[in-house]
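Below, a portion of the complex is reproduced, with chain positions unchanged.
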Amino acid sequence: MTGTELHHVGQYSFDPSVLPGNIENFTGVAQVPLGVAGPLRINGEHANGDFYVPLATTEGTLVASYNRGMRVLIETGGVRATVVDDKMQRSPVFMFDNAVAARDFGTWIDENLEDIRAAAASTTRSGRLTSIVQHVLGPLLYLRINYTTGDAAGQNMTGKATLAACDWIQQTYPGHPRFLLSGNTETDKKHSHINVLLTRGKRVVAEATVSREVLRTRMGVDSRDLYRARQVAQSGAFMAGSASNGAQAANGLTALFIATGQDAANVTEAHGGILYTQLLDNGDIYWSITLPALVVATYGGGTGLPSQRECLEMLGCYGAGKVRKFAEICAALVLAGEISLVSAIVLGDWVSSHDELGRNR
Amino acid sequence: MTGTELHHVGQYSFDPSVLPGNIENFTGVAQVPLGVAGPLRINGEHANGDFYVPLATTEGTLVASYNRGMRVLIETGGVRATVVDDKMQRSPVFMFDNAVAARDFGTWIDENLEDIRAAAASTTRSGRLTSIVQHVLGPLLYLRINYTTGDAAGQNMTGKATLAACDWIQQTYPGHPRFLLSGNTETDKKHSHINVLLTRGKRVVAEATVSREVLRTRMGVDSRDLYRARQVAQSGAFMAGSASNGAQAANGLTALFIATGQDAANVTEAHGGILYTQLLDNGDIYWSITLPALVVATYGGGTGLPSQRECLEMLGCYGAGKVRKFAEICAALVLAGEISLVSAIVLGDWVSSHDELGRNR
């Protein structure tokens, strides 16, 4: 239709019939270059061992930057990682004539949680409604309905379950209140404070203590300089109203998400986070990254597509029972990137790396 | 190294030697399914005509959702789109002993803008330093150095130019103050208020007036209901502290970015925006989306890779002089998705669409 000849787009190695649930108007593929960074050594609760991380990107130096962080981390004994919370949600809103009606409805919701859970459960085997958070705003009651979602990201599963729950509520509650399936307070595919505070998907922490010596020899930076640079960057982020006080979480997450068939639009939620560091008395630095809204899957969505599945398999993360392992790898990857880029900024070799490896040629 | 056989990852249709500036440790490609939505009719200042938009995604219903919005828009005569601002930046920070020194340095910066511009200009032909915004924070002076960047996204270009500028400043200014090339206030690859307010990349608006009749017949919704739903969604977004008061900008942008070789991590910046609508007296609805931090390119980065270039060519957007056209297409695409999803939420057919087309099978 456009007259452009799609030679490369039309080159793909799989049977398009695997695709109907993933795309409409299928025309071919985007071939995104894939590099491997690693090994990334993780001592997690679910991920344990050395991982070679597939990163699909067109940005020169990205793989090299993460690689450099991973080399530092391996000299510290690896990254600890842990999933500290896990919930996915849909946030419908019920609309009333006034605030008293909205608040009273909220009381009824609390009292009927079991029945609402049962209504939601009729639509899914793997998801379970765990809790409902309420926010009254004028005559509106926004519900944030939390679910476990197994190894799926769960947006669709929670959408179906919430529709069933809302239908039951509407039929049962006197007056049959109107609702919208989303009041925009789950902020799907959007960064938000509510997700930072109340978790969306996995809340994960990765952490490592990097010795002064390793920072000096491997990164060429003094740990005190590096720590001071962090104070400056963190104050800048606070003043700027930034979604993250770190350096480049989005880079690694986007590349890993594309490689492994995650919904890459969820990087908007996942990239928000808090880099917390401490300079220890001996000059070593404790690093941690907390990602409060990491929406990932090892089952469903794009995870089963051919190249994507191979990338998940590289990490031992394809299929059921793997999603927390994958979440820990995501966080450990982000930590590697933070150590690498923060050090580069302090060292001042940031631009020259791009000159050597990247597109500044 | 991992024992996984990479059959599909290893299938690509191009000569890897084109890649050195885009990736390290090249192993193969992620094959991301690509669908086409359109035609998207745009009456922009740079984009004019009907466009078939390549969307690389693994999320079922995404292409269909945007397609539906485009059908509505074509019945309204198309989308108007315009780039209202254009600047890319790097934000170094200079560190002093106290605030007076920081402020006085700021005065000197203002007085020496021409020399600073010249220092920056020595590194690039296509970028030009246009202005410097200052923020004093204690003994620190954060500079937000704005550039034009031609058809490149410009992160590297502005990094090099800023390093040259800072080196000149450091050598010239009495006392030779220390600096970091980034103080984190350009919030690269991060959503932030500073970028919403001061623009990063392109600030673009797309807008259309959709008649009550078209909303009724095409989307099955009454325009008053739809407008009320917008008030609820917008209040929810405000309460939630969301990066956007809209519905799904990240979905379309991510898919288009992957297809066309943009840096997909920039969706974190690009997805923040403001959906502004008005219900007109005749029941029609005026829609506009404002994207204040759209970082895009038609030259450099991944734009020249084989499948990516073909996708840009589909849009007539490959190469020099095309970036504003591409920015207008991005914004028009987002608007199509907003109209589609907001209507679907009002209609309540959102879940059933996913059941029919998507992964809820």
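The chains carry the letters A and B, assigned in the order they are written, with residues numbered from 1 in each.
The rule is simple: contacts are C-beta pairs under 8 Å (C-beta built on N, C-alpha and C of every residue); 3 or more make two chains touch, one makes a residue touch a chain.
These numbers were taken from a predicted model, which means no experiment stands behind them.
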| item | value |
| --- | --- |
| Homo-oligomer size of the whole complex, from 2 visible chains | 4 |
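To be clear about the criterion, only the chains that are shown with their structure count from here on.
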| item | value |
| --- | --- |
| Distance from the mean Cα position of subunit B to that of subunit A, given in whole angstrom | 19 |
| Partner subunit B, residues of subunit A touching it in the complex | 1-2, 4-9, 11-14, 19-39, 52, 54, 56-64, 67, 91, 93, 95, 135, 137-138, 140, 142, 156-157, 159-160, 163, 180-185, 187-195, 229, 232-237, 239-245, 247-251, 253-255, 258-259, 261, 263-265, 267-268, 271-272, 300-302, 305-308, 310-311, 313-315, 345-346, 348, 350-351, 354-355, 357-361 |
